[in-house]
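Every protein chain but one is kept in place in this view of the complex.
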Amino acid sequence: MATQHSRSAARLMMAPAVVLLLGWMLVPLTMTLYFSFRKYLPLRGGDLGWVGFDNYVRFVSSSSFWPSVMTTLIIVGGVLAITVILGIGLAVLLNQPMWGQGMVRILVIAPFFVMPTVSALVWKNMFMDPNYGLLAHLWELFGATPVEWLSQASLTSIVMIVSWQWLPFATLILLTAIQSLDSEQLEAAEMDGAPASKRFAFITLPHLGRAITVVILIQTIFLLSIFAEIFVTTGGAFGTKTLTYLIFQRVLESQNVGLGSAGGVYAIILANIVAIFLMRIVGKNLDA
Amino acid sequence: MARNVTQQRKIINTAAAWAVGLLIFFPILWTILTSFKTEAQAIADPPIFLGFDWTLENYQAVLERSNYSRFLWNSIIIAGGSTILGIIIAVPAAWSMAFVPSKRTKDILLWMLSTKMLPAVGVLYPIYLLFISLGILDSKIGLVIVLMLINLPIIVWMLYTYFKEIPGEILEAARMDGASLKDEVLYVLTPMAIPGIASTMLLNVILAWNEAFWTLNLTAAKAAPLTAFIASYSSPEGLFYAKLSAASTMAIAPILILGWFSQKQLVSGLTFGAVK
Partner (left out) sequence: MGQIRLNKVSKRFGEVEVIPPLDLTIEDGEFTVFVGPSGCGKSTLLRLIAGLEDITSGHIEIDGADATNVPPAKRGLAMVFQSYALYPHMSVRKNIAFPMRMAGVPADEQARRIEAAAKALNLTDYLDRRPGQLSGGQRQRVAIGRAIVREPSAFLFDEPLSNLDAALRVGMRMEISELHKKLATTMIYVTHDQVEAMTMADRIVVLRAGFIEQVGSPLELYHKPCNEFVAGFIGSPKMNLIKGAEAAKHGVATIGIRPEHLDVSSSEGAWKATVGIAEHLGSDTFLHIHGVEGCDPMTARVDGELPVKHGDTIYLTPQLDKLHKFDAQGLRVD
């Protein structure tokens, strides 16, 4: 259904969105690139001139760089693994016949609506505090020494908090997918003599493939840039400095815009590597 | 599948599901409960679950300490404004992609989504400078624009997904019936897509409401929304659990209620059409 007329109308109607996003992408990107080649200290003399690749070299050779990349990948990977695996389990559970399914769904989805600053604060103080936190009480109940979560098991704690926030999303998408599975397929498999475990492995799980891709894609987009959870809990201490947070510190805490911008360019490159990888999968999946 | 599930299995399912559901919900429940305790009860050892003296003093304290209604108002304006602006820009774009697809449509969609992957922190300082030079730092309009831009790809995607479900023949019929492009979008497409548009808006209100990078870094006193309101409790004052809980409850309650009412519609849109 495309005439010349409707095609030109389409271009016109697409223009605002495309132009805005292009501007949103290119203008700051160009500025970041520019700053990354300059010694720029807003509070200590401002723009001090061209320094070539100095900032890039300094950023990578900083002892914090590789750990921050690792931290980023561990958080993203850890949260993805936990939410997908637990999400599948929960989706299967919620798909069983039961009383009050609607209410359980409401309970399960709730964390998704909680703003990250709130969930970080609540977890940090009311659950993970080594003196008054509920988890400390729980540990004491079993006679164990309370864990100092955010200093001793900092990365685990962050992964826990973020997983709690994203588990509802994964669960609900996977539940929707499971519910769309044609029950006749499962019945046919049952007639063919497949036990429940085989039915899950050979029919339910492949059926969830698309949904899992979507969960991974969307979560990765949001997880790569998590900020508030770290800002509020550890402030980047105890090995929880992600690449995002490292750059944030360079720019705002040490007020070194040039160095931070070089870091920004690295982060953009990392994001692009992940993006290309993901887009490949998703692009293929969206065709079907 | 009309098969009798044994009563016993249903009981086990129900128990398991409710246990898991309550476990996931517990942090929120605990926060709400704590907000009604006195500070002493909030840190009592062992913790008190229900048997405490219900009080509203924490809410009073929070309201006295900071101007909650201004933060709330800022949140509403920023979340609502960015969503409405986003929809106005995204509806025509999604119409184009869904009904006049070309070879590049999918590339454009994926490119749009990829802009969401650009790390915000990489461009924070340039945006900060731009905002200063435009005089919109710490202003609601500045945040409306930024949040609209970061959520625009999601809005376009979701609308595209919904629009694709609408048969093209209906729009062609409108064209044959003499409708102009404007009539076609306004009188035929939009009314048919109301459920989709509504759930797109809901999700974006939620995302904008909870957005905590730009809202924290681009605002100070004037335009700060609830994310900043709550972040101010990350200081040692956060150790006053009851007040922290009251503030948290006040920050999340509006969106929690909105989200609960609309969870069904939300899920269908969130899947980007890849899960039916």
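We just call them A and B in the order they show up, numbering each chain from 1.
In this section, a contact is a pair of C-beta atoms (placed from the backbone, for glycine too) under 8 Å apart; a residue touches a chain by one contact, two chains touch by 3 or more.
Predicted model only: the values in this text are computed from it and were never measured.
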Check: Which residue from B:Leu56, B:Leu134, B:Ala173 or B:Ala253 sits in contact with the chain not drawn here?
Finding: B:Ala173
Check: Among B:Leu72, B:Met192 or B:Leu258, which one is in touch with the chain left out?
Finding: B:Met192
Item checked: Touching residues on chain A - with respect to the absent chain -> 1-5
Notebook entry, point to check: List the chain B residues touching the unshown chain?
Noted result: 167, 169-170, 172-180, 183, 187-188, 191-192, 194
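The criterion applied here is as follows: only the chains that are shown with their structure count from here on.
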Note to self: Help me check something: in the complex, which residues belonging to chain A touch chain B?
What the structure shows: 1-2, 6-7, 9-11, 13-14, 16-18, 20-21, 24-25, 27-29, 31-32, 35, 90, 93-94, 96-101, 103-127, 132, 134, 137, 164, 167-169, 172-173, 176-177, 180, 183, 187, 210-211, 213-214, 218, 220-221, 224-225, 227-228, 231-232, 243-245, 247-248, 251-252, 257, 260-261, 263-265, 267-268, 270-272, 274-275, 279, 282-283, 285-287
Checklist line | Residue numbers on chain B that touch chain A, as the complex places them | finding: 1, 5, 9-10, 13-14, 16-18, 20-22, 24-25, 27-28, 30-31, 34, 43, 45-47, 89-90, 92-93, 95-97, 99-100, 102, 106, 108, 110, 112-127, 129-130, 149, 152-153, 156, 168, 171-172, 181, 206, 209-210, 212-213, 216-217, 226-227, 230-231, 233-234, 238-239, 241, 244-245, 248, 251-252, 255-256, 258-260, 263, 267-268, 270-276
